[in-house]
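Notes for the one structure printed next.
Every protein chain except one is present and positioned as in the full complex.
A and B are the chain letters, set down in written order, and residue numbers restart from 1 in every chain.
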Amino acid sequence: MQQTTLKALADRFGLTLRGDPDHRVGAPATLAAAGPENVSFLANPAYAVHLAECRAGAVIIGEGLAERWSGNALISDNPYASWAKIAAHLSPEPTAEPGTHPAAVVADDASVDPSASIGPQASIGARARIGRNVTVGPGCVIADDAVIGDDSRLVAHVYIGPGCRLGKRVLVHPGVVIGADGFGLAMEAGHWIKVPQLGAVVIGDDCEIGANTTIDRGAIEDTELAEDVRLDNQVQIAHNVRIGAHTAIAGCVGIAGSTHIGRYCMIAGACGIGGHLTICDKVIVTAMSTVLDSITEPGEYGSGIPARPHARWKRILVRLGQLDDWVRRLRRLERNQS
Amino acid sequence: MQQTTLKALADRFGLTLRGDPDHRVGAPATLAAAGPENVSFLANPAYAVHLAECRAGAVIIGEGLAERWSGNALISDNPYASWAKIAAHLSPEPTAEPGTHPAAVVADDASVDPSASIGPQASIGARARIGRNVTVGPGCVIADDAVIGDDSRLVAHVYIGPGCRLGKRVLVHPGVVIGADGFGLAMEAGHWIKVPQLGAVVIGDDCEIGANTTIDRGAIEDTELAEDVRLDNQVQIAHNVRIGAHTAIAGCVGIAGSTHIGRYCMIAGACGIGGHLTICDKVIVTAMSTVLDSITEPGEYGSGIPARPHARWKRILVRLGQLDDWVRRLRRLERNQS
Partner (left out) sequence: MQQTTLKALADRFGLTLRGDPDHRVGAPATLAAAGPENVSFLANPAYAVHLAECRAGAVIIGEGLAERWSGNALISDNPYASWAKIAAHLSPEPTAEPGTHPAAVVADDASVDPSASIGPQASIGARARIGRNVTVGPGCVIADDAVIGDDSRLVAHVYIGPGCRLGKRVLVHPGVVIGADGFGLAMEAGHWIKVPQLGAVVIGDDCEIGANTTIDRGAIEDTELAEDVRLDNQVQIAHNVRIGAHTAIAGCVGIAGSTHIGRYCMIAGACGIGGHLTICDKVIVTAMSTVLDSITEPGEYGSGIPARPHARWKRILVRLGQLDDWVRRLRRLERNQS
């Protein structure tokens, strides 16, 4: 953990400093837990109540809330982004040792940049190309002809299928499977025939892929994530899906085959998105929703139902089942009244 | 990529050739991308609009649509199945080298057929049996007493639990866990006691299991997939589930314990199926549905709700919560009118 002065932080990250420029802070901490040696932040106004008791050495804070805090302040237009950068600065990721661990297996004709770090039990296939400063963590499997762009990091237990290509600065968490076969089946004479999945997966620069997420290779053409796409854990991306730049998808979302998602979309947790749809830019889908039609207008969409006490919910379910009948009775009343 | 004449393809796959028998094609391609050296296909009439601009060397096509295409045609009763077979013929999977990689670990008393390929970082337990032409990819773990049938392929990072048995030609994608313990718990004096999971998992011939799917071992008897069952990615199969032959289950579906699914069922993505149910043959469940009762009649079932603009959906939710009240008011109106 590094220690640095508030002046140094303000200068480096373009913030307005209010308070003691020589005060030194190290570890980031929450408002409630921070002491004089910690820097903290306030991005969500709901947490402003903690300012009263806060003992932080400095708080990264927006101008609007700064007057509610009497201690050292690093004033930012975007406190959460400033926090992200300062926390990364104070708690840098340990850098992996360059070189190939003796317990890794690298194909003779694979190309591994000397600055890359290949961890124990990793396996790199024929003709694969591993860029500069790449980290391939323990137990990762890079199949033949795969390409990993510069400064990318595969944490551990990541699988990259044949011919799949990752851009630069891609971060892939453990258990991710990129480039397994898509789910393509043809029925003939009562048996399924596997449809070969001939495309690959192409991932743009600056993407992050959460733990145990799966992204299938395309059936004929490629499955594609543009730059700066962020996927949480246990997301399932089927074959030939395309996801636009800067779109973020929360945990447990499934996207069926050939659907195209726009740029700057945000899909909340556990949504299911049907196949062969087009979702335009800047669409927000709320949690546990089912998207079965294309969306052509930016905005917020949903179909999740909040849980209620079970007895009440059961009564609603009964009424839901009778809805058609009630509508008929209502129509009859209207006819009688007119 | 192989190159072959249209006559050779027509003869081999029993298709009617219309056009130049000596024309040679190689890589499969989409209708839109294909050039003279590519073979393409048309199975979904919605894509027939692409025929006008299509430059493919040949199109696999049904008789009904063939008149809309003036180029070389391979006419098939089942163009998608013909495509599957021709694409596999033209783009064969690379075959793995027989033998055990020096960085694999195989128990002394395991039985590995000499034609099998055991990849780097794989580990094969005591008394396990690996059949003819099996591929055990990098990082796979085969526990004690497991059996892998002839011509099966475990791509990478697959776990097969103790005593679990896979049939022939089973394809298992990366990250799959077959034979972890089922979720069996008994409460005693305020603490959970683990209920031993003594059964195994038995998988029939010709099954395919998608990436990061989990299939738990049975509590006492086995969890069973019959032949030709096809599971997509991130499917969860609990203990003592049985799935009938030729059933296909899309991504993110969860099936709770002891449920029996029939033959030729199709479960769409992200459905949840409750425990101790029986689903008969030829049931289709639509996406994001919840099955909580047994199903005794073939047909299509569902409970998924398509997303709407959020403001409209919120108003519907309010009405849904008031449903009981509206029904009461409707009844009063009926009483008053009569």
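We adopt the following convention: contacts are C-beta pairs under 8 Å (C-beta built on N, C-alpha and C of every residue); 3 or more make two chains touch, one makes a residue touch a chain.
Keep in mind it's a predicted model, so treat the numbers as computed, not measured.
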With the missing chain put back, one of A:D151, A:D181, A:D206 or A:D222 would touch it. Which one?
A:D206
Which residue of A:A107, A:A126, A:I284 or A:I305 touches the chain not shown here:
A:I305
In the complete complex, the non-displayed chain touches which residues of subunit A?
27-30, 33, 78, 80-81, 83-85, 87-88, 91, 94, 101, 103, 119-121, 137-139, 155-157, 171, 173-175, 206, 208, 210-212, 228, 230, 232-234, 246, 248, 250-252, 264, 269-270, 287-288, 304-311, 313, 317, 320-321, 323-324, 326-327, 330, 333-334, 337
What residues on subunit B make contact with the chain left out of this view?
103, 105, 121, 123, 139, 141, 143-144, 157, 159, 161, 175, 177, 180-181, 183-188, 190-196, 198, 212, 214, 216, 220-221, 234, 236, 238, 252, 254, 256, 272, 274, 284-286, 289-293, 297, 299-303, 305-306, 308, 315-316, 319-320, 322-323, 326, 329-330, 333, 336-337
